[in-house]
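Every protein chain but one is kept in place in this view of the complex.
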Amino acid sequence: MATTWRARVHALLHETETRSPARSAVTAVLVVVIVISLSAVILETLDWLAAAIGPLFAVVEAVAVTVLSAEYLLRLWAAPEGDATGVDHPWRARRRYATSFAGIVDLVAVVPALVHVVAPVPADWFRVLRLLRVLKIARYTPALALFAAVIRNEGRPLLATLLVVAVLLVLESAVMFTLERDAQPTVFASIPHSMWWAIVTIATVGYGDIYPVTPAGKIFGGVVMVLGIAVFAVPAGILATGFASEIRKRDFVVTWQTVARVPLFAGLDASRIAEIARLLKRQIVPAHYAVVRRGEPADAMFFIMSGEVQVDVTPTPVRLGKGQYFGEIALLRDTMRTATVTTVNECQLLSLDVGDFRRLLDANPTLKAMVTRVADERLPAAMPGDASRSAPSTPRA
Amino acid sequence: MATTWRARVHALLHETETRSPARSAVTAVLVVVIVISLSAVILETLDWLAAAIGPLFAVVEAVAVTVLSAEYLLRLWAAPEGDATGVDHPWRARRRYATSFAGIVDLVAVVPALVHVVAPVPADWFRVLRLLRVLKIARYTPALALFAAVIRNEGRPLLATLLVVAVLLVLESAVMFTLERDAQPTVFASIPHSMWWAIVTIATVGYGDIYPVTPAGKIFGGVVMVLGIAVFAVPAGILATGFASEIRKRDFVVTWQTVARVPLFAGLDASRIAEIARLLKRQIVPAHYAVVRRGEPADAMFFIMSGEVQVDVTPTPVRLGKGQYFGEIALLRDTMRTATVTTVNECQLLSLDVGDFRRLLDANPTLKAMVTRVADERLPAAMPGDASRSAPSTPRA
Amino acid sequence: MATTWRARVHALLHETETRSPARSAVTAVLVVVIVISLSAVILETLDWLAAAIGPLFAVVEAVAVTVLSAEYLLRLWAAPEGDATGVDHPWRARRRYATSFAGIVDLVAVVPALVHVVAPVPADWFRVLRLLRVLKIARYTPALALFAAVIRNEGRPLLATLLVVAVLLVLESAVMFTLERDAQPTVFASIPHSMWWAIVTIATVGYGDIYPVTPAGKIFGGVVMVLGIAVFAVPAGILATGFASEIRKRDFVVTWQTVARVPLFAGLDASRIAEIARLLKRQIVPAHYAVVRRGEPADAMFFIMSGEVQVDVTPTPVRLGKGQYFGEIALLRDTMRTATVTTVNECQLLSLDVGDFRRLLDANPTLKAMVTRVADERLPAAMPGDASRSAPSTPRA
Partner (left out) sequence: MATTWRARVHALLHETETRSPARSAVTAVLVVVIVISLSAVILETLDWLAAAIGPLFAVVEAVAVTVLSAEYLLRLWAAPEGDATGVDHPWRARRRYATSFAGIVDLVAVVPALVHVVAPVPADWFRVLRLLRVLKIARYTPALALFAAVIRNEGRPLLATLLVVAVLLVLESAVMFTLERDAQPTVFASIPHSMWWAIVTIATVGYGDIYPVTPAGKIFGGVVMVLGIAVFAVPAGILATGFASEIRKRDFVVTWQTVARVPLFAGLDASRIAEIARLLKRQIVPAHYAVVRRGEPADAMFFIMSGEVQVDVTPTPVRLGKGQYFGEIALLRDTMRTATVTTVNECQLLSLDVGDFRRLLDANPTLKAMVTRVADERLPAAMPGDASRSAPSTPRA
């Protein structure tokens, strides 16, 4: 049945919420094809290598273009599956894919090579066009999309600082040109030449092909460095901050799902779990690391996202895995840690600080009641020596 | 009637609170004139270009000076309109304009060219003076004014770090001069020469025209890099932080007006709206982007500042535009998102986190009552499948 | 009376809590003497200048040493005045001054020059010693002391990152030496030579005197840049953060005193004023700037620390000065700004955000009562058109 095939292709290629091994394999193959074809394009500009294994590069390119063309056509064919309501005409869904940013990137990845067959483009710019397929990587990793989001969100302040940089560049170049043109008539030959000096200087690159030699030029150059560089650093700061907050936002859904799996919070509403998820800090801990030590003060409780930990209680150590948690009883009962917990392998943990823990309980009477009840149930079991871990409740993963 | 003409000119040229298409056109023309005349000044220093199209540059300059002179005279003439109370003598208002920073910048943009007609100034510095009209750009974009505000606010810490940099420069230069003068008597010829090395190094520009060659000089140079560069980076950090907080402050009025237009907050006091506006985060989302997805946990509600979104509810998708909002019902009713909301075109959204949402309601009983009432009204309408969107209430834009 | 003279000298020279014009003058003279003598030391290394005006430099140095020696002896003589309890023996107080950091800096500023008279030191290092008097500047400006405090407080993390930088340097140098020694046997002649490359590279200075030329060296160099530079940037970030928090701490006392002078807070306890002072943000506003505009939403109230503002109310505009405040009534009564307030000259303002304002009132019932009472008293007076300013209550400055 055609529809079924189309749905399968769609599930393999398009971004959906479910992840299947088959889809991961297809993604891996496509990424490998892109990376190899990019490497071929880059390396064939080395004359000695092109002389030695030139034909191999042609084969790689042919295979890559075939694979990526097939991908584009299949995506186009399967695009209507992405329309959940199913009311649109199939070609409308296809046109929407073809005109989306992702669709254009997919097309650009193959068109230059196909056009080349019909009407050869000058080799140099043609090569740049072929390298544009590096943008396809953005489909498979969130990094580029993340950056695009940061630049969109911080667009206004970024533009504002760039304008200030531009104004500084114009004035600095004109002054330096005036100061240095007599001493170095060929190097500082015009204001545009001088602008090259200004940008290379306030970007702190300083190739050394152009720099002031007169005392007045050097003094002015020093002032430019002190003022210009500080201004030039502002966009970098804006980007870094925006990036950090965007990352935190994207982590939210994964964190929420882990919290929802914690028995302690099992009965809570979706949005109350969201509130808790916002308080958690992700932490990656290597194997054999003591997360909490017996007798130390308790500053947080921990949820296990991946990996296993071992609680060193006396008759037999207990192991806890994904979805379980530990360290909450010391917070509830105001005692010191009563058992050491070490990681068995590399673990992803989410930690909830003692302050947030208390504030959470104070603000949510329902949660407080639930926590007290769970703690009361666990108290006898946790009596001597294992008060800092949860009872080995059934993992839900 | 002369007064009317003066008022019209004032409305076209001076910064006022209202924005008319005519005013935008005038601003655009002036910016274009300034940018073209700046480009002409810069490009005419290229000898080959000056030889080829030199007369064109003269024409551009003549036109630019005429336009900018006319602008200055009109602004001067219309200045009294800026005095709302109307009690001042007109010439007093004009003197106030002429002595303000903006007035001086306007004057400086034309005076050098006019003086040149009477008594020719040496060409080089005259060119720098003509380029000062780049400062007029500050009149039309907030970026430069923003920067000036940051530098004023952070002036004290910036000066403090510059003093530390100066002290380091003096000591480093003296030591390096002592270490290197024998090995490189012409390069490190004096402490001022050595200061050029020091500033080029701790600014990390490193042209390569001057650097230590003796072992002792290199070891000391390494220490200078480690210490000096860290100190030099401090002003950049201060600027970046100050800039970020200034931007946030300036966004406030725009955000406030959007919030005031939200039906949910329609009955609130001005300052309570201000309180909410402080909690919102601006976000720019590209077209065809799924802002919330059916079945995912809810972490925020969204207000639309510009653009349109589509709520995928079953019989027919609903579109929401400027001034409307979505995603609040999942927060109110503690459910998961019950419909996917995608953007139709690029949207500016304001998001309110679940934590802030709750705290807001807890702190303001009036608001809580209002929200509960609105939610109750919407509940039947939002029953199956569209709980995460607002009823398509009448947009107010 | 000898004691009186000593007390006067002490008041002029030593850091005390009171500031007199005489003390400011003495400080100014000393700073000028130090700066001129530093300039002389620096400039006399320029051979042509030393040949031209060499004797002048000798005179400057003689005068400077005389003045600074006199200062040191007077400080030593007056040191016992610094002992408030007066129980110590005078020489004990003098010894304490002489062995303090400040005392040693004062001594170092003159000793090299004095020693030179007796037994000439080699000129080069002697010059560095004379330049150490730049540290005396730290006595008169808080900038250097501020930096010292930041470095003390952040000492541990700074050292930790420097150790990481050192470990990276060792490993990178060894690898690069191995990769490049055959291609460039004189440039990368040993691991110490290679360390010079590594430090110049990860500090991003890049003089260009030493860089890899082999393909393997360039690839490894690229990796070093990506990893090493990120690590090298960490201490700069730590310094910038520490500096910002230290500045905020030092602003506290000044801010507190301004808040204590505000009539609204007149009856509050010292520590409650401290609590308010922590919430205020300092802001410097240029002349003729509209701080609040009629009809805009109110997001903060303002206290005037210096300068004057004009409230544009209808019969006659009102001027407010140091110690007065405005903008609070719009917050109290939940209205829009009802008058525009512009600065007459450059003003230092302290702003209190609407959120903090509300939280403050909610947390302090006493304050809430007082604010309500003050507002009630002012309401008739502020009725039409000037609701956003305080009644021109008597300034306390």
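A, B and C label the chains in the order they appear, each numbered from 1.
Throughout what follows, contacts are C-beta pairs under 8 Å (C-beta built on N, C-alpha and C of every residue); 3 or more make two chains touch, one makes a residue touch a chain.
Only a predicted model underlies this, so the values are computations on that prediction, with no experimental measurement involved.
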| item | value |
| --- | --- |
| Displayed chains contacted by the hidden chain, counting the whole assembly | A, B, C |
| Identified contact with the non-displayed chain, of C:74, C:129 or C:234 | C:234 |
| From A:11, A:98, A:111 or A:146, residue that would touch the chain that is not displayed | A:146 |
| Candidates C:123, C:163 or C:369 - the one touching the absent chain | C:163 |
| Absent-chain interface as seen on chain C, which is shown | 17, 84-85, 96, 100-101, 148, 152-153, 155-157, 159-161, 163-164, 167, 170-171, 173-175, 177-178, 181, 189-192, 195, 201, 204-208, 211, 215, 218, 221-222, 225-226, 229-231, 233-234, 236-238, 241, 252-253, 256-257, 260, 269-275, 277-278 |
| Residues belonging to chain A that touch the chain removed from view | 38, 41-43, 45-47, 124-125, 127-128, 131-132, 134-135, 137-138, 141-144, 146-147, 158, 162, 165, 192, 195-196, 199-200, 203-209, 232-233, 235-237, 239-241, 243-244, 247, 282-286, 288, 293, 296-299, 312, 314, 317, 330-331, 334-336, 340, 353-355, 358, 362 |
| Positions on chain B where the hidden chain makes contact | 204-208 |
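Keep in mind that, in the parts below, only the chains that are shown with their structure count from here on.
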| item | value |
| --- | --- |
| Reference interface B-C: repeating pair among A-C or A-B with over half of contacts shared | A-B |
| Computed distance of Cα centres, chain B from chain A, in Å | 27 |
| Separation of mean Cα positions, chain C and chain A [Å, integer] | 38 |
| Where chain A touches two or more other chains, by residue | 204-208 |
